[in-house]
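Before any comments, here is the structure.
Of the protein chains in this complex, all but one are displayed in their positions.
Moving on, here comes chain A:
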Amino acid sequence: MAADMRLPVIRKPVSLIVSTDRRDLVVPGDVITSDTGFMRGHGTYVDEEKLTASVAGEVQRVDKLICVRPLKTRFNGEVGDVVVGRITEVQQKRWKVETNSRLDSVLLLSSVNLPGGELRRRSAEDELTMREYLQEGDLISAEVQSVFSDGALSLHTRSLKYGKLGQGVLVQLSPSLIKRQKSHFHNLPCGASIILGNNGFVWLYPTPGQQEEEAGGFYTSHEPVSLSDREVISRLRNCLLALAAHKVLLFDTSVLYCYESSLQHQVKDVLKPEVMEEIVMLTQQKLLEQEG
């Protein structure tokens, strides 16, 4: 039994040094330019002939068009993004998937690998047994195949690395914190694997032994995960939350450094504010050393 009770601490103001030499970072109400030769894009409005930001984020200029890309946003998917999502509905020839975007994404029956080989025809029977493959609540990893005109995403799982997710932990973070990388699937040396979905959903799972792919990835094992794996996953989860709380970009190295810095603390203590601050600071130092 442990109950950790305390008084809330006042949040420290973010040091202003960063914001002065980054002119492209704006908050709502900041005047971007008073030059009238520019066009008004997303996240901006014209106030007394001055182009003003309506959201907090980064200013982007394409020719004469000025947009502000918000930092706190839902997921705006692009083709090729890796996402982790949850099935919310089974419909005619398609699944609806919650991916933290403005509209539910679509996973078509024709864009999944069904058991029995790549080139299998999809029969009416497959349509009837869709719920056996994926049902409401199930988690999947997928890739964005295309973006519809209304902004909804069409996903596909036509690769062995995508598909239904088994036992593990989902951490939901802001999509702005995920660093775009070549690979979003990592087997971390600490003994667990991670999928950093571009949509801010991060999946932590025990590193699979040998690949069992007979069921086309729709079979999930319900064997208990070992205690040591569990501890690693829980620690990684708390590390991710700590990094996210301090707005550190998430990629394999930052997660791993944070994991290493947290090893001197107990798993459940990682989420205490002072411990979070300490390990995030250590992580940032390590990241700087590695860069420099």
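For this structure, a couple of remarks:
The working rule: a residue touches a chain if its C-beta (ideal position, glycine included) is under 8 Å from a C-beta of that chain, and two chains touch if they have at least 3 such contacts; residues count from 1.
Here is the rule we use: contacts and distances are computed from a predicted model.
The complex includes a chain that is not drawn, and of the options "BING4 C-terminal domain-containing protein", "Bardet-Biedl syndrome 1", "tRNA (guanine(10)-N(2))-methyltransferase" or "Exosome component 7" the UniProt name matching it is "Exosome component 7". Across A:4, A:48 or A:132, the residue that sits in touch with the chain not pictured is A:4.
Those residues of chain A that touch the chain absent from the view are 1-11, 86, 88, 136-139, 165-170, 220, 222, 224-225, 227, 230-231, 234-235, 237-238, 266-268, 270-273.
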